[in-house]
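With one protein chain removed, the remaining protein chains of the complex are shown where they sit.
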Amino acid sequence: MSVTIAILSVCMLISAVSVVAARSPIVSALALVGNLITVAAFYAAMNAHFLAAVQILVYAGAIVVLVLFVLMLLNVKGEAGKKSDFILRVGAAIIAGFFLLTVVPIWDGWLGLSNLSAPEGTVRAIGKLVYTDYVYCFEVASILILIAVVGAVTLGRRARIPNIASE
Amino acid sequence: MELLILGVKVFVLFNIIMGLSSFCTWFERKGSALIQNRIGANRAGAYFTTSIAPLRPAFFVVRWLGILGVINTLLCDAVKALLKEDFVPEGTSTVMHALGPLLAVLPVFVAFAAIPMAPAFTIGGVTILPQVAPIDSGLLFILAMGSLAVYGVAMAGWTGNNKFSLLGGLRAAAQMVSYELAMGLCFVTAVVIFQTLDPYQMVRQQAGSIFNWGIFSQPLGFFILFIVGMAETKRGPFDLPESESELVAGYFTEYSGMKFLIFWLGEFAEIGLFSLLLAILFFGGWEIPFITLPEGLWWAALVGHGVLMGKVIALSMLQIIIRWTLPRFRFDQLMSLGWKVLLPLSMVNLMITAAVRLVIAQG
Partner (left out) sequence: MERIHTILAIAAITFAIGAVGVIVRRNVIVVFMCIELMLNAVNLSFVAFSQSVGNLTGQVAVFFVMVVAAAEAAVGLAIFIALFRTARSVESTSATELRL
């Protein structure tokens, strides 16, 4: 195991735990940024340079900025001390256990994975794939984004919500 | 050996960044004084050298540096900032407070790593590319790092722990996010023109005739990117984040001393970064019109670097002069300029460029 991968793994786990465990949502958001950048570093380590750049640009540079924006705008404080239900915690532990079980076949090598290195994920190679084989997916994705924009604008409009006046 | 070369590259790059931001700091002070018909910083010199005869020439130099305001703006201000109280507002953690300036400066410095500073040269049998990180998709990397600079602003506004700096932080973050779109589209247009994402190859393609320069194929792209650059660096007529007289200075209200100065360092480094990008995308980087600099010779690299820095300094000065000439936008004007004018313009520019490129490729 190379040193880079080891360091990145530790960073990844620490930041993931802090996203879930941090009391303040702002700290969670910052930990998420750290996690996303670590994932980008993983991509770069696996020669997926295009994805590494897009990961930072889209996830860290746009999505989490929006989340941070909303957190600051609404001035969300940490959860007010009450712990969640016991049942929920047990359920979470069980589900996490099931997901963690997937690690077993990976380590035992049931999947028969080899370490062929993929053709480098350069912009040219990915772009060629996206605009030829997956061009319909690309078009559908653009329509999806258009729908999301319209939906967000509709939801965000104040005039449609009569409750505001009564508060 | 490779590690040593990398270390030297990083050291040189760091000095270039610091030099550029120092120049911008000085010109911001002295140039603005000139524009506004003030005298500006002009009295600081080491007068103690007068009494010792052999040191007279040194005294002469120091005195002129003082009169030109170099010592005031670079040395005295830094010392003053270091000696000031480091104030942390009540109710925020010290770490979070320190994170603001750090996150504002770090991405800008990292983005410099992907920019080539001169043509490659060979010394003692080793070919050196004057670029810290020769990334194949360098332009994408710079764009990604630029998008991270928002965090510093947002964090600074939030850790101020009062309404004015929070609103200022949100205002500045909204400004940076909105103008990023037009910037990305301008980069894509440049990529369509040069057919590569590597800044080094882009400069190579602009060698030879002056009409190879990007500005002749992309005049509108240059115009948009220049405006967007001034908005992204929160400068020029777009400096709402720091308008202390009407909007209570915004996100860095609660910062003092060195932390405050670090925000300024980040801002001036951003001016340098944008001027470098403009020079590389539109003004042929280190290439001199009608002369192609040979690759592999150390003096060619030196000349190329000088030419590039000359272009960068001219562009930085232009930005500072515009900043001190035009009045500020209102926030709604700023938003409508970004979303209703610059974004559609850059989209149209991209479409036309792509169509022309396709026609050329077909024919």
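For reference, chains read A and B in written order, and residue numbers begin at 1 within each chain.
By definition in this document, contacts are C-beta pairs under 8 Å (C-beta built on N, C-alpha and C of every residue); 3 or more make two chains touch, one makes a residue touch a chain.
Everything quoted here is computed from the prediction, not taken from an experiment.
**Q** Please identify which of the visible chains the hidden chain touches across the whole complex.
**A** Its contacts among the visible chains are A.
**Q** Could I get the residues of chain A that touch the absent chain, sorted low to high?
**A** Interface residues of chain A facing the absent chain: 1-2, 5, 9, 12-13, 16-17, 19-20, 25, 28-29, 32, 35-36, 39, 42-43, 46-48, 50-51, 54-55, 58-59, 62-64, 66-67, 70-71, 73-74, 76, 79, 84, 88-89, 91-93, 95-96, 99-100, 102-103, 106-107, 109, 113-119, 121, 125-126, 129-130, 133-134, 137, 141, 144-145, 147-149, 151-153, 155-156, 161, 163-164, 167.
In the analysis below, only the chains that are shown with their structure count from here on.
**Q** Could you work out how far the Cα centre of chain A sits from that of chain B, in whole Å?
**A** The separation of the two C-alpha centroids amounts to 31 Å.
**Q** Taking the touch rule as given, give the residues of chain B at its contact with chain A in the complex, in rising order.
**A** 99, 135-137, 140-141, 143-145, 147-148, 150-151, 154-155, 157-158, 166, 169-170, 173-174, 177, 180, 197
**Q** For chain A, which residues count as touching chain B in their complex?
**A** 26, 30, 33, 49-50, 53-54, 56-57, 60-62, 65, 68-69, 72-73, 122-123
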